[in-house]
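Have a look at this one before I ask anything.
The other protein chains are all here in position, but one chain of the complex has been omitted.
So, subunit A:
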Amino acid sequence: MSDTHAKSVAFVRETTIPQSAPPMAASGPVLWMRTNLFATWSNTLLTIAALYVLYLVLTATMPWMLNGVWNTESLRACREVLDGTSGACFSVLTERWNQLLFGFTYPSELYWRPGLAFALLFVAAAPVLFFDLPRKLLFFTAIYPFLAYWLIWGGSVLYPLLALAGVVVGYLVYSKLVARNFAAGFFGGIAAAVAFIWIGGLLIPETASDNAMLEAVPSRDLGGFMLNMMLGVTCVSLSVPIGIALALGRQSDLPIVKMICVVFIEFIRGVPLITLLFVASVMLAYFFPPESTVDLFLRVVIMITMFSSAYIAEVIRGGLAALPKGQYEAGDSLGLDYPQKMRLIVLPQALKISIPGIVNIAVGLFKDTTLVSVISLFDIIGMIRGPILASTDWAGVYWELFMFAGALFFIVCYGISQYSQWLERRLATDHR
């Protein structure tokens, strides 16, 4: 072979050419830019427009932010430091840091208590959010509401202990009765807990809080971002069980129960949250017994919980409806009764489908807690609009404060939505 070729052909390559790198224009960053930024002339125009917008935004904000002043006592002092140049007075954040986070009437020597409650929130929430953690941590989650209540409001330790004992009694009664009949266990447990707490409440003396280990703080002293966090966490966790009950009621075969649930859900979803907050601030007091005093915080919690449970009910109803009919029929054919069918077959699947929706509602609700500033509660927006912008020291510092509030909400809400996406991937059991 090679001999014949050696005579007839002038040159034959006998080794393979070493691989060379692809040309510059078809590889690496150049290729990436050509496909992603300058593919067509219209695409190029878009890129240039986007770069121009980016340039405008950055030149407007960056010098202002980088030139920021962090440690002055008032706006006038800050302006003197800046000396006419453009710059942010971030010193309002450092000077009013505690007010922004805790409100302006919470006793400053007690800031460690809500701080500790906030830190423990992560420990309590971790086993609920991440299933891989040891299940024993759930005990702490069960104790956490009582602990956090005691830390934030202070007062006698007897009240949270009594509530905890009531829940334990209710659980014991439930586990005793549930073997026979779920409904009997469920309602019996609730009745036992309520009765226990009611009787116990009569036994605790009025003066129990006077020399308590933790000084009592009234609800009207709560404020700042702490108030937003508390409203958000409390109302979301209360409204998930209520939402499940409402959703099941709306799907049930009992016409009267169904009607009650439909009317409640549609009514709540039809009105803006702000009108419900008006109800809490000016109207709800009329519906309590004349001599009772229910403080504004509790009234707001009641109304926001009603609001979010109606929305969560609709999300869960979507989950229930998305489940194939065969699942319900399978439960029936196994001879399960209604509570067993729901607890063992339907709800685990339906709740899994509804998780993204529930998280969306939770994020929306957390953002909506800022509305309480309209009914003169001093949450973070109320603090900014009221005591801080109205003070002589800081009148006129808008952007720094709004940016800070926005950043806090962004961090929390973006974090929650990222978690929800992780959870969706984690729970996905179908093969795609």
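In this section, contacts are C-beta pairs under 8 Å (C-beta built on N, C-alpha and C of every residue); 3 or more make two chains touch, one makes a residue touch a chain; residues count from 1.
Please note the rule applied: contacts and distances are computed from a predicted model.
As a check of understanding, state which of "Putative glutamine ABC transporter permease protein GlnM", "Acetolactate synthase small subunit", "Spore germination protein KB" or "Cysteine desulfurase" is the UniProt name of the chain not shown.
Missing chain, per its UniProt entry: "Putative glutamine ABC transporter permease protein GlnM".
If the hidden chain were put back, which of A:120, A:204 or A:260 would touch it?
From the options A:120, A:204 or A:260, the contact with the absent chain belongs to A:260.
Identify the residue among A:97, A:131 or A:414 that touches the chain left out of the display.
For the chain that is not drawn, the touching residue is A:414.
Please pick, from A:271, A:321 or A:390, the residue that touches the omitted chain in the full complex.
A:271
So which of A:97, A:131, A:198 or A:288 would be touching the chain we can't see?
If we include the chain that is not displayed, A:288 is the one touching it.
If the missing chain were put back, which residues of subunit A would it touch?
35-37, 39, 43, 46-47, 50-51, 53-54, 181, 253-257, 260, 266-267, 269-275, 278-279, 282-283, 285-290, 363, 367-368, 370-371, 373-374, 381, 385, 396, 398-399, 402, 405-406, 409-410, 413-414, 417
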